[in-house]
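The complex is shown incomplete by one protein chain, all other protein chains being positioned as in the whole.
Entry: chain A
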Amino acid sequence: MALCLSKSRKFLAHLKPKMGVLGMMNLSSWSSCLSRKQASLSGNGRIPHAFFWNRPPLFTSRRFESVKADIQLGSLRPAGDPQVLNFPGGIVKFTPELKFLSDFPEERIHCYRVLDDSGQPISNNFVQIDKDVAVKMYKDMVTFQTMDTIFYEAQRQGRISFYVTAIGEEAINIASAAALTMDDIVFPQYREAGVLLWRGFTLQEFANQCFGNKGDNGKGRQMPAHYGSNKHNYVTVASTVATQIPHAVGAAYSLKMDGRDACTITYFGDGGTSTGDFHAALNFAAVMEAPVILFCRNNGWAISTPVSDQFRSDGIVVRGQAYGVRSIRVDGNDTLAVFSAVHVARKMAISESRPVLIEALTYRAGHHSTSDDSSKYRPIEEIEWWRAAQDPVARFRKWLEGQGWWTAQSEIELRDRARQEVLHAIQVAEKVEKPPIREIFTDVYDVPPSNLRDQEKSLRGTIERHPQDYPHFPL
């Protein structure tokens, strides 16, 4: 890969996404997202990013013809050319300059944006969406925001034990979900409930999971906000950080082996990019050419650790190049930008079978979780500014209103209805019974083995003998 090994700083400038070639593509309706047919795309189906280097045929042949792996690179050495040497990994040009690559670019990688702060498009360079999709997106963003606010309050009132909000990241959640199809498998971290909401998870189901009651499809096994639904192709959240990234790569590998028209997407924060799993997953995804979208929600904070303490690179987007993965930086509070980026990334991932890294810059306007009070480590004014002045929901609404697709009246009705529905869901969920004892022991294996059956018998026996010590216990 002679191009990518060139040492000049000018090359970094080439990384600026040249969105001029993106053009305009029409999405007729929400249902077309769900269907497999990729209707009305640019005719030849090729992604118009021709300025990216072509993968050298050498690597393709090494990858897929393992029996020929013993043909060494040395045999391809150009005869007697003093300018290059064919080291393992490819041809490199020599240089007499003793020059180090800079640790930080002169200018940070630019950030793709469509709408300005007042909701006005700054260009036409985005994937158009029609009214139905846009309005559904907005409604889901508002519902999501309402759900987060009320569930947070419910935790403060002691009705649920824990909650994680995604205040400030509504655009990331909903817009990325809207740009995918139901066949694309989601591997979330824990701040992506909006993706599940878009896909059809009901408020009642959210509430059931948070209360861990009998209606929870997770059977009361996980903490609140650790949703999962195989019906919606949304893999259950695990508390471990960044472990889902290699999962997504493996699942993408599985989809690729099946030849399916689908990709996987995984979300993680800025903190998650410091883990070993992130590194290896990106590396693997590139080597295996897996169709996965790696979506980093760079919201500036990992609990109390600001990004300046997390890494010293120019954010996450530059790391893509380090692994041989295409990447883009987008304004995470800009709904249309996120939508376009994910939409194009998905096409790339599937048609070219490659990973794509998206870094969405945003701000964690809420606390890390209900166990955190972020005013202890950041100024309240900063939090308030981002929450109010940079609210992605408000910005999108302004655009919608500009399109004539939304009114103040609709706003009042929507907010009222959302609030009522969320409160109702909580009230119902609160009263539903918890799962029975049996569910302590099921699903550890496909069938409970003898030791677990014994342990269940023992527990039931204890409860029977001391019922006064086990009130409200559904057996």
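Quick notes on this structure:
Definition applied: a residue touches a chain if its C-beta (ideal position, glycine included) is under 8 Å from a C-beta of that chain, and two chains touch if they have at least 3 such contacts; residues count from 1.
The rule is simple: contacts and distances are computed from a predicted model.
A chain of this complex does not appear here, and its UniProt-recorded name among "Ubiquitin-related modifier 1 homolog", "GPI-anchor transamidase component GPAA1", "pyruvate dehydrogenase (acetyl-transferring)" or "BUB1 N-terminal domain-containing protein" is "pyruvate dehydrogenase (acetyl-transferring)". Set against the missing chain, the residues A:115, A:185 or A:383 yield one that touches it, A:185. Summary of contacts with the chain left out: across A:91, A:160, A:193 or A:251, the touching residue is A:251.
Within the set A:149, A:217 or A:410, the residue that contacts the chain not displayed is A:217.
Contact with the chain not shown here comes from a single listed residue; of A:280, A:303, A:394 or A:414, that residue is A:280. The chain not shown here touches chain A at positions 63-64, 66-67, 69, 185, 187, 216-219, 221-222, 226, 228-230, 235-236, 238, 240, 243-251, 253-258, 264, 276-277, 279-281, 283-284, 287-288, 442-446, 449-451.
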